[in-house]
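The complex appears here minus one protein chain, its other protein chains still in place.
Now for chain A:
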């Protein structure tokens, strides 16, 4: 039953007993040192512990980096203003590798090892969905900044909230009136052939139809595709607007090839900035986007009518007027999404204070206090704009920005209203037991 001819012998090196013992001792030392440290329960004077499930590695790393910066800035602001219920806030970060399996383990680690008060900060939908069961089982309030429709769909559980960023269904619905009125009535969609694209595939046609416009073609592109030219002949000639939501590294090639296909005589282009988050809009190959429009949650570039709160937020997070890191113009932010971290943390503060939150034993109270919230006024805590919150579906609704690419920057040309993105609730989390 063993290998006689060294089938698995990957190398032929000697090993003394002393060396092996040293290795084992080092391994044992590693095992018992940090991971096994016991953390005491938070006391009334102890910090509020927020477990930050961060995408430090994996496909979400660019977002994760900026989510961490925004979180650090928000926590600094909260602590300088007296913390939460007079207690300082401490953020404990764990990397989930942008992997749902690891994500669930990280939630478990926050709940049972770090013993954080809440878990927060997840962006990628599959990680949220993969982690939500662990949060529900641990009865751990889980505040995500994901923009996916999964929270509002009420398919997760009562402990999952998305109070700081609108969901994609709401965003698409809010875009439709502007597209129909300003860009064109015959729309061809190009989207990645996975869930992010499916949200757009499913929600845009009815939203446009309600505005007297129509989707005349839907072109799904496999996520593994690296060249797109062969798909462009599928775009009907009568297309007035190309609605594109390509994401990932291939987006530069996509735009370049689309430019080569159309030349100077192209339909209107409308996209979601998700495609180009953390990417310089002036990158070579993106010239074709000049004059096109994008959805932005929060504007990347400073706008002439920015509120004092918006200016203060940008300064606190450390982004310049072009939406890049102060002192490093090449380090472009994920401005359209990361404001959600700032706003979510202030929602947590408000809900904890409303609940008189003292420690993990008050988590159920925190859930109920969050569900009782209804509106967030625009201001230092909500610099992106005012929001309404539906406690039954754990989802906020807010304004959206439509920006035009001109002169190498994105200028906001239209802001939607909160009502533009409202839809009928699909369920009610408050009927679930705590």
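Everything below uses one rule, namely that a residue touches a chain if its C-beta (ideal position, glycine included) is under 8 Å from a C-beta of that chain, and two chains touch if they have at least 3 such contacts; residues count from 1.
Criterion: contacts and distances are computed from a predicted model.
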| item | value |
| --- | --- |
| Protein name (UniProt record) of the chain left out of view, among "Branched-chain amino acid ABC transporter permease", "Sarcosine oxidase subunit beta", "NAD/ferredoxin-dependent reductase-like protein" or "Response regulator" | "Branched-chain amino acid ABC transporter permease" |
| Touching residue (missing chain; options A:109, A:300, A:314 or A:363) | A:109 |
| Contact residue for the chain not shown (choose from A:136, A:359, A:379 or A:425) | A:136 |
| Touching residues (missing chain, whole complex) on chain A | 1-5, 7-13, 15, 19-20, 23, 30-31, 33-36, 38, 56-57, 94-95, 99-101, 104-105, 108-109, 112-113, 125-126, 129-130, 132-134, 136-137, 148, 150, 155-157, 193-195, 198, 222-223 |
